[in-house]
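Here the complex is missing a single protein chain, while all its other protein chains stay put.
What follows is chain A.
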Amino acid sequence: MTDRAPQPLTAAANPPVQPLESNLLPSDVVRVSATKDVPKPDRQLTEVAKLIDVSKCIGCKACQSACIEWNDTHPTVEENVGVYENPHDLTPDMFTLMRFTEYENPETNELEWLIRKDGCMHCEDPGCLKACPAPGAIVQYSNGIVDFIHENCIGCGYCVTGCPFDIPRISKTDHKSYKCTLCSDRVAMGQGPACAKACPTQCITFGPKEEMKKHAEERIEDLKSRGFEHAGLYDPQGVGGTHVMYVLHHADKPSLYAGLPDEPAISPLVREWKGPAKTVGLAAIGLAAVGAALHGLFGRALEVTEHEEEEAQELVDETTPGAPADKGDA
């Protein structure tokens, strides 16, 4: 009998090597793509969050290295095209990416180097899950983690359209969608994500969401005392809040940070298409089915009466004189 792993409190811990039972179970799932009536979980896990304080980030990319090593992905070596980003974009093999922006602040006339760790935000209201047509390919656990179940993924790419942050990437080799899992396998063992553990400046921290919010408040207060009067927390309510949050020194202008959406929301196209349009479409199918059934029940097949047969025979005889009367092959 093995013990159940605890719920995670921090990323700064050494993972267990003794066999433990996972603490992230199929019964902890609260939402499943293309599936209605998900059974209500019998317990509520503590909501977790990763807090990224961009003011402490030095752009070292240790998080990227740690992510590659933990998830055993193998991004290809790319060409240097003169930008800091490496690789150039998120890929099916690179779940997180440091994005760099050089910003000339008109107020202070100073150059600011804004660095943001891009990756899945683990939205409370996940657009990818809403858009996904494959049953069970995207699930959300009660601790807030949005995870892809690759066996169920059909590689259609709807999750990319559904994502307000443009995060998932479709693999060209196995045609499945990939993104950050918030290290769900580590969280299931009471550990924090690999990136948060590796981060040398502790710009990335991990723990229960409420604690992370408190930690963020301290950081924001500190930043305000250093002259960043617009410092604030990025936990956008347009997607119901996120389980990856940022502390930004310019929280009034998130788009400064390599195009972080100011007010992220699920695309209206996805919302309408998977909402009202789906209902209307299904109603149309239903009506057609009912109509067809009624027609099948009450409609009569055309029958040829004896009288019509005789008339037809007469017509044949008139147009082809001399033809045998019993062979109407004209």
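As a convention for this text, contacts are C-beta pairs under 8 Å (C-beta built on N, C-alpha and C of every residue); 3 or more make two chains touch, one makes a residue touch a chain; residues count from 1.
One rule holds for everything that comes next: contacts and distances are computed from a predicted model.
Of the names listed as "Twin-arginine translocation signal domain-containing protein", "Urease accessory protein UreG", "2Fe-2S iron-sulfur cluster protein" or "Phosphate transport system permease protein", the one that matches the UniProt record for the absent chain is "Twin-arginine translocation signal domain-containing protein". Across A:Leu90, A:Ala131, A:Met189 or A:Ala231, the residue that sits in touch with the chain not pictured is A:Met189. The chain omitted from view is touched by exactly one of A:Val139, A:Cys180 or A:Leu256, namely A:Val139. Checked against the hidden chain, the listed residues A:Leu9, A:Ile149, A:Ile170 or A:Ala251 yield one contact partner: A:Ile149. In the full complex, chain A makes contact with the omitted chain through residues 11-20, 22, 24, 26, 29, 32, 34-37, 60-62, 64-66, 68-70, 72, 135-137, 139, 141, 147, 149, 151-152, 181, 184-189, 194, 197-200, 202, 282, 285-286, 289.
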